[in-house]
Every structure is written in C-alpha cells, then in structure tokens.
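Here it is, the structure in full.
Only a single protein chain was left out; the remaining protein chains are all shown in position.
Chain lettering (A and B) follows the sequence in which the chains are written, and residue indices restart at 1 in each chain.
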Amino acid sequence: MYIGVDYYPEQWPRERWDTDLKLMKELGINVVRIAEFGWSVMEPEEGAYDFSLIDDAIAAIESYGFDVVLGTPTATPPAWLIEKYPDVLPADDHGNVIGFGARRHYTVNSEVYQQLTKQIVEEMAKRYGSHPAVIGWQVDNEYGHEKSDRSYSETDRKAFQSWLQEKYESLDELNERWGTVFWSQTYTNWSQIPVPKKVYQEHNPSLLLDFDRFCAEAYNRYNRLQVETLRKYIADRQFITHNFVYSGLSQDQKEMAKDLDFISFDNYPVWGGLADPISPAAIARQHDLCRGTKNGKGYWVMEELSGAQGWSQIGYLPRPGHLKLWTYQAISRGAEAIVYFRWRAARYGTEQFCHGILDHDGKPRRKYNEVKDVITSLEGFADQWIESEIPADVGFYHDPENDWAWQIQPQSDQFNYIGEFLRFYEPAHSLNAQGNIIRDDEDLSRYKVVVVPVYFLTKKTFNDRLKDYVANGGTVIFSYRTGVKDEDNIVTDQTLPGDLAGLAGIQVHEYESLRGGKSGRVKGVAGAVEGLSSSASVWCDYIEPETAEVLATYEDSWFQDRAAVTKNKYGEGTVYYVGAGIESPMLQKLYASIFEETNLTYTETAENVELVRRESEEASYLSVLNHDVEEGHEVALPEGEWTDAASGEKHTGVLEIPRLGSLVLEKRKQH
Amino acid sequence: MYIGVDYYPEQWPRERWDTDLKLMKELGINVVRIAEFGWSVMEPEEGAYDFSLIDDAIAAIESYGFDVVLGTPTATPPAWLIEKYPDVLPADDHGNVIGFGARRHYTVNSEVYQQLTKQIVEEMAKRYGSHPAVIGWQVDNEYGHEKSDRSYSETDRKAFQSWLQEKYESLDELNERWGTVFWSQTYTNWSQIPVPKKVYQEHNPSLLLDFDRFCAEAYNRYNRLQVETLRKYIADRQFITHNFVYSGLSQDQKEMAKDLDFISFDNYPVWGGLADPISPAAIARQHDLCRGTKNGKGYWVMEELSGAQGWSQIGYLPRPGHLKLWTYQAISRGAEAIVYFRWRAARYGTEQFCHGILDHDGKPRRKYNEVKDVITSLEGFADQWIESEIPADVGFYHDPENDWAWQIQPQSDQFNYIGEFLRFYEPAHSLNAQGNIIRDDEDLSRYKVVVVPVYFLTKKTFNDRLKDYVANGGTVIFSYRTGVKDEDNIVTDQTLPGDLAGLAGIQVHEYESLRGGKSGRVKGVAGAVEGLSSSASVWCDYIEPETAEVLATYEDSWFQDRAAVTKNKYGEGTVYYVGAGIESPMLQKLYASIFEETNLTYTETAENVELVRRESEEASYLSVLNHDVEEGHEVALPEGEWTDAASGEKHTGVLEIPRLGSLVLEKRKQH
Partner (left out) sequence: MYIGVDYYPEQWPRERWDTDLKLMKELGINVVRIAEFGWSVMEPEEGAYDFSLIDDAIAAIESYGFDVVLGTPTATPPAWLIEKYPDVLPADDHGNVIGFGARRHYTVNSEVYQQLTKQIVEEMAKRYGSHPAVIGWQVDNEYGHEKSDRSYSETDRKAFQSWLQEKYESLDELNERWGTVFWSQTYTNWSQIPVPKKVYQEHNPSLLLDFDRFCAEAYNRYNRLQVETLRKYIADRQFITHNFVYSGLSQDQKEMAKDLDFISFDNYPVWGGLADPISPAAIARQHDLCRGTKNGKGYWVMEELSGAQGWSQIGYLPRPGHLKLWTYQAISRGAEAIVYFRWRAARYGTEQFCHGILDHDGKPRRKYNEVKDVITSLEGFADQWIESEIPADVGFYHDPENDWAWQIQPQSDQFNYIGEFLRFYEPAHSLNAQGNIIRDDEDLSRYKVVVVPVYFLTKKTFNDRLKDYVANGGTVIFSYRTGVKDEDNIVTDQTLPGDLAGLAGIQVHEYESLRGGKSGRVKGVAGAVEGLSSSASVWCDYIEPETAEVLATYEDSWFQDRAAVTKNKYGEGTVYYVGAGIESPMLQKLYASIFEETNLTYTETAENVELVRRESEEASYLSVLNHDVEEGHEVALPEGEWTDAASGEKHTGVLEIPRLGSLVLEKRKQH
C-alpha cells in the first residue's frame, strides 16, 4: 500500500532535503508527491525550461527508495504568463477580472491557456514519462476550487455560446427548451446569450443549469487535453489522476473520472475557519462519493490532513488520535493510498498556516509520531485489507445536476443540497448499514434499498429504472420535492411527485417552504414510527395518499389531515416517501424497520462510533472508529473471535474503544 | 365589478387555451390581463411586428365573453434590442452595468430606449386601440421594482445634470441650496456633478435627495411618453393604468397618477423569502396609499396573490381563507377590480415558484375553489358596495420625499420609514378608526385628527396648512424628529421642532438615537396614559414643554425631568407630540383618548380583527376580517340587524368570526 507525503522541495534549502528524506524514511513512507505548483521553477520564462531542481529532487527522493507522483503545475500560471497573456484571467459574476496573486487564476475556456498548458505538460511528460521513480501523474490541482468553477469573462461567454450551439443545434430548440418566451428572452442570435452575470433579479433557471453543465464540461475538456498530452509520452505503467473536491462545485467528477486511471481526493475533515470537524457521516459521504466516482474503484487520498489547517483563518486543532482515525476511516471506505498534506508547514506564502506532519521548525513531534504509528500499524495487513470488498446493500442517489438545480433555486433559506443529502444518508450511516453513492447509470438490482433524497431534477431513464427496480421487489426511500423538474429545469405538468406519483402512490397538492426559525411537527401514526414525534424543517409536502399507507401525519392545525410519511406497495416492492425535513431519531427508527424488512445488515452503536465491514475470500474485516472526542464506548462485536489486525490482540463479545480510538479487527475465514 | 386573472397565453400550448378559458368561465371571471412581458412575441426582430399570437389570444378570450387588459411590454426589452443598443442597460451604484437576463434592464433616461418604447407602444395602440374586447391598458410593469428605480450610468448622469440645470437654472443657486461650500464641493460646471456612485464615505444629502427626485421624475416622464403615445391612437373608452409598488422606491406615485385614468396595485401580503405575511395594518397601509394616490379614486388590484410566491426562495403558504380575506380587505379599502396573479404557475423562467390559481399541473383544486367562492359571494352586492363611500376621519401624512430623506440619513440602525409610519398608523388601524393617507396638498379640515409621523423633511406650505388646521380646531399628532429639515434637505436653524415648535408648544434641546438593543423607558404621568409604562426604541426627543402639558416623561437617570409625550392647546385645536418610539399599547390608549375627545368613530376589537365601514345612500356596509390564523373571535356589531351580504344570513349583537374568516354585513337604509 502507498503511504506518503506531499513535499515541496522548491520551498526548502537543498541542504535540508536530506534531513527531510531521512525523517520520511524513519516514518516509513514510500511515495512523495511533488511539483504541482512548480511552473515557474520549471519554466522560469516562456519557452525556457529548467528541470534541474525537479531532476535533483526526484533523484534525492529515489535515493531513499521512494516513488514519485508528479503534479502538472497548471493551477498556478506564473507572473510572466499573466503579464503576456492577460486574457487568460477569469472574471467573477460582476464581470470583474480576477487578478494575479493567488492560484487558479485562469479560465479553462481560454484557447491561449489551453495551448500554454499543452506545452508545459508536454515538456514534463517528455522528461519524466519514462523515469523509473515516477509512478504517476496528478493533473492540475483541485479543479474548480475557490470559486474558480464558474468564470464570466467574454472568453467564457463565447465558449458558452458555442457549447449551446453544439448542444441545441438550433435557437428554436434552445428557446423552446429554456422557455425563453418568458419575459421576452427569446434569442434570435447565439451572440445574444449572456453568461449569468449580475442582473436586477434572477436569471432563467434553465440557462443557469446549462451554464453549470457548460462549466463542468469545459473542465472535463481541459482535463482531457492534459491527459491526452501526457498519454502521448508517458509509460503505460504511469497512472494519471486528479485530486477532487466534492463541495457542490460546477464539476462533474464522474464524467471527468472516465479519462483518469483512478481518482484522488483531498481529505480535510476540518479546515480554515471551522470551529469543529464536520460530522462522521459527512466525512463518510465524501469517501463514498470517491468510491462511487469510478464505480467502486479504489482511490488515493492525495492530501490527507495532518494538522490544523487554514489560510488567514485557522480551524480546529485535531486532537491526538484524529490522524489515525481519519486515515483508518479513509482506507476502510475505499482509499488505497494515503498521502499526507503536507510534510512540513510552509514558512512563506498563503499556506503558512496549513500545518503539516512537521511544523515550521521542522522537528518531529506528536503528529510525526502519530503518522508513524499509523504506518507501522498498517504494515502487517493493509495490502490484503485494501484488496477486500466493501459490501454495500444501500444505494444513495447523489447527483451534481441536482445540487446545481438546488443552488439555483434553494426555495428555502434552510436548504443546502449536501445538508439534505446527509439528512437521508446519516440514518443509514448511524446504523452502520453500508452502501454506495450512485448516479442514474447503475444497476439498482444489487441494492436492497435505494435512497433518493431531494430528487428535484429528474431523469426519465432513472425514473424508469426506479420503477423497474421497485416492480421487481426493490425498496426506495424518496424525500420531499421528488419529481418536480425535468432535465431542462422545467417544472413537470403532472401532479407531484410527477412521473413518480404512481410509484409513491401519493399526490402532493399543497407544499410549503419553511424558512429559518420556522418548523412544523410530524407524528408517527403507524409502523415503526408510531407514537414518535419530530419537528419538521426546510419543507413540508402535505401528502394525499392514493394507494399508499400513511405512516406519519402533520400536527399543523390546517393540514393535520395530510400525510407526512407514506409507504406504498408497488409491484413486488415498496416505496417510502418522507415529505418533510424530519429529524434523525424518527428517520433512524424508520430506516431500522426498513432494514429489518429488507433483511439488510446493520448494527446499532453508540453515537459517533462507526463500523465498516469488508470481506475477502480469506478474511472478514471490521473497522471500529470512535469519532467521539470526549468519551470511550463499548461496541458489541459480531459473533466469533476477532483479532486486532495491528497488535494481534484477541477480542470477543464487547470491545472497549477509547475516545478517538480506531482499529481494524480481522477474522480469518476457514477454507 | 371586474374580477379576472393574469394570463400568459404565450407560455402555454394553444391546445391548452380552451381548457384554461373554460375553467376561467366556470370560475366566474370577466377580465383577463395579457401581454405585459410579450415584446419578443410581438416584435421578434427590430421593426418586424407579428401580432398573430396576441390577436388569437384576444379572440379566444373574447369568445368567452371576457374583457381584456393589455400590457405594454417595455419591462422586458428583448435580447435583439440589448444586443443592438447596449447603452439602454442601466448601471448599479458601483457603475457596473446591469446585464440582460431578467427584467427591467433599461434606464428610463436612455433616449434610444424612449424611441424604441414609443415604436412598440404605437404599434400596439394602432392595432388594439379600437378593439372591442380591449377595455384598457397597463403601461409597463412595476416601475422601479427590483432596484431599477435608481440607475447610475453615464446616460443617467447627463440626464441628472440637465434636470438640475432646469431646476436650479444657475449653479450659484444649486451651490447655495445644496451647501456645496461644505467639503469644497462647489460646482463650477454642470458637467462636474456626479450621480451618487460609491465614495469613501457619504454624499451630500441634498444631492442625494435631488437624485431621488430626479429618478422619480424621470420615470414620470417615461410613463407620460407611453401614455401620450397610447392616447393618440386608442379609443376614449379604453383606460390607461400602471401597477404600482409602494416599498420606498425613488418613485412618486401620486405625481405619476395624474397621467393615468386610475392606478393599479400588485397586492402580495406575503412573498418570496417571507416566513409570514406582513401585518394586517401593513397591508391596510398599502390599500390606503392606493386610495390616496388619486385622491380617493378606486383602483384595480392588477395582481392579487393566489398562492405561495417566490423566485428562487419561496415564502409562506397562504392558508385556506387567506385569498378571500385579502380580496375582501382590498375591496373594503378601495379596490374596484381584482385580477388574480397568476392563472397558472409557470413551468419555466424565473417565476416558476410564483404559484397561481392553478399549480403547474393545471388542475383546479383548493385555490381555484376558494377564488370561485370569492367570486360567487360577491355577485349579489359587489357593484353597489364598490360604489359606496369610505368614511375617513383621520388623515395620515405619508410622503415619498420623507421616505427618501430617511433612507439617506436613517440616523439609527433601527429606523425604517415604513416601520415608523406603521408605528403611528397601527394604533388607529387597531381601533378600527378610518382614515386616508394624505400628502401636503389636501384640505385638512375634513379630518378630525391628522397624524404626521416622523415629519423630518418639512414643507413650508404644509406647515402653514397644519397651523391653520389646528388654529381652527383640528387635532394633530406629531412624532419625534418633526420639523428638522427644509425641502432642500437642510437642517433648520430654529430650535426643534423648528417651524412647528410653537404649534407643539415645546422645545427639543436634547435628543438621542437609540441603536439596536438599546432602549429607554417612558412612563405616563397624565391623561389617558397615566400609570402606563413603555419601552422606547429608535429615538428619544428629550422635550422641554413651553406651553404644552406633559403626558409622559422619561425614566432615564439623566433626563428624567424631560417630557416624552406632550399635549398642547393651540388656537381652537390640540397638538400631541410623541417624542420616542414607544410601543403599541401606550399609543393605543393615547389614540383612544384622542378619538374620544374628537368624537371620532372607532371600535375596539380583538387583535387581528379588522373592521371596515362603508356608506352609500341605500346602505351601510361593515366588513369583518379576521386575520388571526389560529383563533376565531367575537365581534360586537354596531346597533341594529345586519345581513351577510353574500349569504343573506342575519346578525345582531355579537358575531362569531372564525379564524381567517371574512364577510361583508349590510344594513339597508330607510328612505
């Protein structure tokens, strides 16, 4: 298994390199990522390449027996480039140019920048494409991050117009599908179409959604340019990857991943400005997304947090144990390699407070020792472990286009796509029921339950797939706002939940957006939730059951006769519809009963204790991860004797897991 | 009486038109507004007119016996227009151009746009000016809405300079009246004068006030251009109106109304982003404003909310009963016609979540039935009712120029002109004392009491009118910050309340702005408020009575000797001065006592129950409107037997009005 560090040899005196590499050797790593921001080091002026520093760095790293991942430096166009080609710069939604001085200051739609990218990538590929120490490439860095996903310059506008022309072929088609007859927005010339810069009110939602698609595809094309340029020159054994961000950007990671050998991810459970880490389920969501991005293929964590992070604002200080916990969680959920960010905190530049394994003084201390402990602990079993399968009985639908559609029309100030996805993902995570995050292209029959939260923007093909799946015995959980829109961001003319009404066995005639501070109440009237009560926030669908059974109703004085949660038999299968933003306890009860009914494996644990099961032909693995910062907990182990894969200690029955404790238990299979 | 819907035939397949019109027929409507955003439908490219869709739509509507109101489409200049004439676009206060993509993207000061407006309006007028089904015209749509009231482009700057030149004739005069000697702002050339774009601090308040006046007048001129163009071609029987917004824009509705046959209003008691409807008094204020805008003339509600509203954010869902309640309230207070917005929710475009009588699926349900109930209920009596008079004993002074002056210098972060107007309007509304909202041009002698809240920017002629009115026996209620400024936004050099000090019989030597979280306390020491106590927010005038009697004093440890509320005899009349932002209960007590003294009709009801009395030669009418969403209430009826005008049911004594109930009682007069 690859475990390594992100290193910036150009940022440290050469005299220090050897000290660093010795310390890395003692740490036990085997791979180093370099060069992803090093354009001006490699091409200090246009066309004048100087690879001496990178050559020497690779040689030094190789001399310690480590492999190298090389980054292409295109996230940081140098000063000379911007001076000579200022049109490369992007623009914000007021049309103001984003200047030189940080990073990601280019628009992917600039043909000049595409040409300049090709040149530097080609030069690097030629030089290192056969280098024995170089095992692979990271293309650029965190596409779309820091608001660089959407650019509004004249260059972007022209590219958007071309993209639309290619998509719609005729303006009649575009006008029809966007509904431009509304507010006299009919276009009679492609050149009239704007990028969605500031207007007095709000743009056409169909234009906005297409703009997000265009932005995502423009990045895909740009990525493909780099990948194709590399492939021409590099050895087959060298991989190509990119380190993704999953925070609602105008990016389609799954589409882009098709051009990559595997995907990578930058794992920061806490970062600048956050007072506390995000929740265990929120971290798990990201790993499940990573695993799903290339349909179950393992991924690299190319940047794994190793200290408090931040630019001008620093976040929470990870406590002793957090680094191991988050590393184990990452591997448990599908990471095949871990590269810690960063080896040592930078002494200069914007990332001075991105703390690393070493702090600014370069002395190994707590964090170094914790990483060493992680690496040592993994030695005996990691390779087999990462080869094992991750059983998955639940499919969670998660779609960037829905995310964009919700960003365009959040409808309530409380709505946030990731937050509402988590509302319907977290109960399964809490019950340690394992699943995959999926798109509309998957075979659903492999899942016992499919959860489809806030499925606002629908796809006909996926609707049909869901119908088949349920008809054949599958179980689906829908939430409020299901079935509202078609792919053009147009509202259905069928009664809600539109094309899915029959499947859910309900009609929604009345609904309500709940703003901050407002909430309704829902009470369980049948099934597992009977007698339970929950507040309801964000949204209420006041449901009329058709064929569905009512599980919960509203306590609203006007709509108390309407259903809030329903269950419908459809064909051989079952469909649940949760019409309001109800709270975790009620949802957990509902999920547990559904898991019982579908004979799906789940385990109740103390809050913040996460279990992950993996299976190979030789062994079963059980990760026990206690995210609780203050308290240890007891975990009831599955039947049999389990061995701590790192220490060899045996456990049966109840395991005591200390606060922030993490371990992997193993049970060999008898053959 | 006209009751109708806002319909967008261009947004629906022609095959649907007939279904829609049948449903409208069954609903009972008699008028349809169309075309106000249909520029690109009627003029798909410059100079090429195509009225076929509008022709057909009118024909279809006419075939059902409905009348038509036609909108001119100038709120939505089409894409071809903006591409060809980009200087038509407005600019924000940073000077950034507001682009194409929503609506209202033009500056009224563009001569090119004026010319293009004239052409499309002329074409429409020629075509439909004699059409038998067309009963009238709505010019443009919601002038100034969505921040389009103030534009800061170079075009606007030149127009502002011309306007100033016309107003002041000489720069000496302007420099003198603006006090430009302050901070060396003396202008030596008209071309030096800026529009108030962003500066390091704040602009000259006299310039700012004139800029607001200029913006309002520019719209008036633009409106006149449309009106005059129409009048050249249309039949005398066709009316011209415009649908106003009353939310503190740089608009002078009363002045503009002079060019209109009657005014219209878009009535949204709740809209996108609001968690709850605005208060009953706040809705009533808008209707009283409408009625006052053309001196008591009835008005149309051209858009009456019929469902939850919003663009990307949706607001509160109106409960069953709200549509009738708000319709009855509108008619009670002066609306002569109601047009519901919109017939059906749009499937595309920015207004997807402006819900209508029908939802996206086009099926009649609750809202349809409620509107039908409204229309049916009105059949028997509406025509006589809307002909009856609305007695008014109170005059409430409300002035856009004061609103602008307060926006320029709010003085406290708690100050908001509409909010403070409501502080002094609401006690009368709660007591069901009826009044008119007036400007300075009215004959005050018809009122028993005149309320003049936050009369900061004064007019000499109105001051004199107030003095005459009181001298002859009238009663005036002033609030804090009375008499501070002259019409040039210059502070008086007389001791406060300036020109009105003698009338109020007080002097104000000390005053204090109270910011959020700060409040003082006031205690009643005489008259009706004796023994009462109230917090005081926003502002405290620490008053020295001269001839006035002290009704309340401050509890402040430093200013406890100063008066907070006073009463002064002046001539035959009386003047009250409320020096602080005290709360409703104390103000209500004060108002009730004043109403007793002036022999003014008022009725105490439960909170949120609103009564409106109207009188004709034949009958008395009493609207009973319960805005309470949760509780029914008892209402003590005035003497005699009252008949429910819709049901014919008889009521005497106490009436039970259910939550959100609304009805009109009638008592025939004996002749």
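Basically, contacts are C-beta pairs under 8 Å (C-beta built on N, C-alpha and C of every residue); 3 or more make two chains touch, one makes a residue touch a chain.
Source: prediction; values computed, not measured.
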Among A:Asn96, A:Asn416 or A:Gln494, residue touching the chain not depicted: A:Asn96
Hidden partner chain, touching residue among A:Gly129, A:Gly315, A:Pro453 or A:Gly661: A:Gly315
Options A:Arg104, A:Lys254, A:His398 or A:Arg423, residue touching the unrepresented chain: A:Arg104
Sole residue of B:Pro320, B:Pro364 or B:Pro410 that reaches the chain not shown, by the stated touch rule: B:Pro410
Residues in chain B touching the chain absent from view: 94-95, 178-189, 191-194, 196-207, 408-413, 488-496, 509-518, 557-558
Touching residues (missing chain, whole complex) on chain A: 8, 10-11, 37-41, 44-45, 73, 76-80, 82-83, 90, 92, 94, 96-105, 146-148, 273-275, 308, 310-317, 319-320, 345-353, 359-363, 365-366, 630
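Here is the rule we use: only the chains that are shown with their structure count from here on.
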Rounded Å distance, chain A centre to chain B centre (Cα mean): 49
